[in-house]
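Could you have a look at this structure, given as structure tokens, before my questions?
Every protein chain except one is present and positioned as in the full complex.
Entry: subunit A
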Amino acid sequence: MRPLTDEETKTMFEKLSKYIGENIKLLVDRPDGTYCFRLQNDRVYYMSEKILKLATNISRDKLVSVGTCFGKFTKTGKFRLHITALDFLAPYAKFKVWVKPGAEQSFLYGNHVLKSGLGRITENTMQYQGVVVYSMADVPLGFGVAAKTTQECRRVDPMSIVVFHQADVGEFIRNEDTLT
């Protein structure tokens, strides 16, 4: 386990800012204690100082997970968000997409959101903007990338993709063994 380098921090913040914008500040600077990002086994974990100190007792090769996994760095140095980060991204999300109950299951199986399944979308969403996907009952389901702007969404035919799937809570079951 080690702190992120400047470069890694920047890569991760750039990815996070696609979803929660400047609200990252609220994750870094929390009033309820010191929280930090740590890298272990190419994965970034978000944890409190207290948990970190406890985790130092466990040797590096034995440590499977600590705190909340935000995502991992790929071999090419890109940052990929994991669904486990949803708990922290959903409250601060700037752009949201609501999915109709009928399309909910399809999204949770890892499919893109079609226009026919689109319930609501935050106004002013740009193309390729990171969005958090909610069910109509305001339950966060995952996150994706807007394939179309809000304006374009009005015009396209119902079978075209509106939100590209990135991660959904179905992964907790599908990728149970690799998700940490």
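Rule of thumb we're sticking to: a residue touches a chain if its C-beta (ideal position, glycine included) is under 8 Å from a C-beta of that chain, and two chains touch if they have at least 3 such contacts; residues count from 1.
Throughout what follows, contacts and distances are computed from a predicted model.
The complex appears with one chain absent; UniProt names that chain "Ribosome biogenesis regulatory protein" among the candidates "Ribosome biogenesis regulatory protein", "Ubiquitin-like 1-activating enzyme E1A", "AP complex mu/sigma subunit domain-containing protein" or "Mitotic-spindle organizing protein 1".
Interface note for the absent chain: among A:Cys69, A:Ala93, A:Leu108 or A:Leu141, the touching residue is A:Ala93.
Within the whole complex, the absent chain has one touching residue among A:Glu22, A:Asp61 or A:Asp177, and that is A:Glu22.
The set of subunit A residues touching the chain not shown comprises 1-3, 5-6, 9-10, 13-14, 17, 22, 24-25, 28-29, 34, 36, 38, 49, 52-53, 56, 91-96, 98, 115-116, 118, 120-124, 126-127, 138, 149-151, 153-155, 157-158.
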